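Complex shown without one protein chain; remaining protein chains in place.
Labels for the chains are A, B and C, by order of writing; each one numbers its residues from 1.
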């Protein structure tokens, strides 16, 4: 059957949006990380499709890089998650709001 | 080169003051005084050399010094002085000396840094008066801002922060718009000359369509009228003047405002002759508005320094009217006004400072009848209030008389309105005198009259203003070639297309 | 791989080995001081190498990298900044962290990432550089995990950075799909002048990532939090090194595919610039936390930089380079002082803490004053010349809207710089007790460094021509 890059691209786009929605909607940091992974892989998929369209290996090469990067990212991420859990006793992102503009504390001038 | 030396002396003096302050507080004052006096002497020497010689209009430059600075942008370190600059320099160093003297005892804390700022402000001002490279001009224009900001913000009165912000932001806004105009002009000119240059002389002949010229000119004009100040851009002035320390007010009123007028005369008129003629009517109108509005507000004030500040608004209105009348006589008057207003208003601010030192208030409601205990100060105050209401035999009269008589030829209605300003000036001046020195003595504790140092300051100011009133000719001789030269480039004949309304 | 190419890559190899050496040193239980010094020497050697190889430039390492004058300048800036940051780091971490040594590994790694960005001319190298930079940054930000909400900052940065790089990748994928190549010049040839919508969409997606790293509105929201949460030296690193690297690659990409020529892309960048200038300055207006305030001001400053990017000509590039130089020096000075004044418990980030600084530490305050004036773009400082150059390039192209916005917003901006200034010079509440200096050598070295930086700032402010000519010469080497 003929290979149709557009279709794959659309699939990738859908995946990407799903990931984004996940990031937006999930409370738990771990799930957010997972959603990010989905987004990255969607991009990877798009690369593979593009590579296939031009009959080049570069797409797959890029995908490998993406995998590696994703792995490292997650490792650091999980470390941070552990720290967060130790300090805040929660994984809810909405709890992490220490750093923000404290307009109420502004001085008069 | 001598011009560069003036700048260097001031900067070096400032730095020395700052460093010396750690070891010895007394020496600092003397160093500052010495630095300014040295410049005063230099300026006088220039006058001595070139003053008598009436140079021909075209190249009226008495001194011209040029060195490369940033060749990539065609920026050069170009300083030159003609009669106008020289007059302004003399005024700068004269008032500069006095400003050092009058902060002699007033300033207690952080003396070193204080004189550092004072001298750097003077540096910027004198730079503005001699810079012929537009980039250099803008450079000095900003340099004089920052130290003045510190003077107000650190040694000022209770509300100093607000005043300092206002002062800085107003002037900065104008300055940046001017920078854009400078750049636009720079590119247009370089497109024509084929060489990138910020040099005044290269930009002079630039030709452009009226619309472009108008926008660029407005950029310049805005910066200058904010400094001048012209209603409605005058709001920074009362705050800055009233909050600044005495020396600050003296320099603000005496010199900083003049940089605006100087800028208009030096840059706006010669660079954009046609379009300035188009806005002339509006400028004169706003000038008159300034005269009357400033006077009304001055009459209303109860804070003595605020009152004096608003009188400056009123007096600077005359400058605006005079400049845009495009008459040699009016222009002579404008220069006289710049000098005499510097002296008279400066003197009034110094007096206000002295009163504040003695009474610890600026509220004229809590003064009154001070003549009894301080007759000498009363006499001086009388003299300078009379100067500010334009009494003959004092310099201000010459200035305003020439301005009005000159501009009468170019626009009758405006001039008549401006002349009404004389009545209003009488109103606020006499009110000041009445509230402060006349009437029933409010406090019975006898205040010390002028000290020797204060006497010295006041005597020099008095002599200056009376001399200018009775024998202004030297100054006029100095600037007349400049004005003549401008007459060539700007061609004052423009005023024949202006509305000369003859009386029915 | 020819010897010339190897020679050209020498600085970057040195940079890579730097982190390996640090690992080894840690393995052999060397002291913090030794590591610090070695790192310092390594960085110097990198600069020397860069100087040494400048004659063979430009060298293209097909297809990924190209080492040219352009790259040399930016790498120079990056290494220079890292030198200073490293200097700042010693005392800071020595006092606060039991094992500060691994910090240097991460520091040099992310530096390497930034450096790679400057020489990358291919999506893959770009991606690698970017990720190298970010991943080590996550760790750096959260390095002091126990204090100052560092972890929260790190986590936020991580998630957002990951999301943005996802966008980056997807954009790249689209472009690759469209053009069939990932190498800038090749892309440029494929597309020619008219850019297809898919391509521009790809660029749009990439803009997200670039904008995120440069903290341009509306991708700026992380900046303040991360600046505040991260340790002061790391903040200065984020503010300078990472942004320099990313801006370099943005410039190169823009130059290569003539992005500005496309009206659509142009509009996008113009809009982002205007938004950044406005939002950054407005946000900073009443901010009481200096680190946050500097974050906001950096947002505004990159708005200005984009104005210099818009013309897409030599003048613009030179202007932006000069601006970046002045800006990074200024930022380093500012954060250096914050580092120096920070106590063991918390960073010196409250504006109140600076009240009357001038009468306690006159020299520090003077240096900080210079920095602030430079940020505000007042003459006598490098910041002014930078802003002047940017305005010049803008006016030359007649980009009136951005230029006017630039002017007006910088007038607004002056207000908050003045706020800090007046605080510095306000009368001190009470002479704070002199806490004894722990590491006199590094303390003094840092002190000296700050003074030197301030002097440089004034120097390029008064006599900019030397630097400008230098930039010109290096760019002349550049032409790919």
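Everything that follows uses one rule, which is that a contact is a pair of C-beta atoms (placed from the backbone, for glycine too) under 8 Å apart; a residue touches a chain by one contact, two chains touch by 3 or more.
We take it that contacts and distances are computed from a predicted model.
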Name the absent chain as its UniProt record does, using one of the following: "NADH-quinone oxidoreductase subunit L", "ABC transporter permease", "3-hydroxyacyl-CoA dehydrogenase/enoyl-CoA hydratase family protein" or "Sarcosine oxidase subunit gamma".
"NADH-quinone oxidoreductase subunit L"
For the chain that's been dropped from view, list the shown partners it touches.
A, B, C
Among B:203, B:217 or B:402, choose the residue that contacts the chain missing from this document, as touch is defined above.
B:402
Which residue among C:150, C:283 or C:329 touches the omitted chain?
C:283
Of C:131, C:225, C:318 or C:347, the residue touching the omitted chain is C:225
Residues in subunit B touching the chain absent from view
166, 231-232, 234-235, 238, 296-297, 299-301, 328-329, 332, 369, 371-372, 375, 379, 382, 386, 391-393, 397-398, 401-402, 404-405, 408-409, 415-416, 419-420, 422-423, 426-427, 430-431, 434, 437-441, 470-473, 476, 480, 502-504
Even though one chain is not shown, subunit C touches it at residues 155-156, 159-160, 163-164, 167, 197, 200-201, 204-205, 207-208, 211-212, 217-222, 224-225, 264, 267-268, 271, 279, 282-283, 285-286, 412, 415
Could you list which residues of subunit A touch the chain missing from the display?
20, 23-24, 32, 93-94, 96-101, 103
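In the analysis below, only the chains that are shown with their structure count from here on.
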I'd like the Å distance between the centres of subunit B and subunit C, where a centre is the mean of that chain's Cα atoms.
43
Using mean CA coordinates as chain centres, what's the gap between subunit A and subunit C in Å?
25
For subunit A versus subunit B, what separation do you get between their C-alpha means, in angstrom?
63
Provide the list of subunit A residues touching at least two other chains, using ranges where the numbers run on.
109
Please set out, as single numbers or ranges, the residues of subunit C touching at least two other chains.
none
Complex contacts: residues of subunit B adjacent to subunit C:
69-73, 110, 113, 138-139, 142-143, 145-146, 149-150, 153-154, 161, 164-165, 168-169, 172-173, 176-177, 179-180, 183-184, 187
Mind pulling up the subunit A residues that touch subunit C in the complex?
5, 9, 12, 16, 19-20, 23, 29, 32-33, 36, 39-40, 42-44, 46-47, 49-51, 53-54, 56, 58-59, 61-62, 65-66, 69, 72-73, 76-77, 79-81, 83-84, 87, 96, 98-103, 105-107, 109
Please name which positions on subunit C make contact with subunit A in the complex.
123-124, 127-128, 131, 135, 138-139, 142, 145-146, 149, 151-156, 158-159, 162-163, 165-166, 169-170, 172-174, 176-177, 180, 182, 224-225, 228-229, 283, 286-289, 292, 351-352, 419
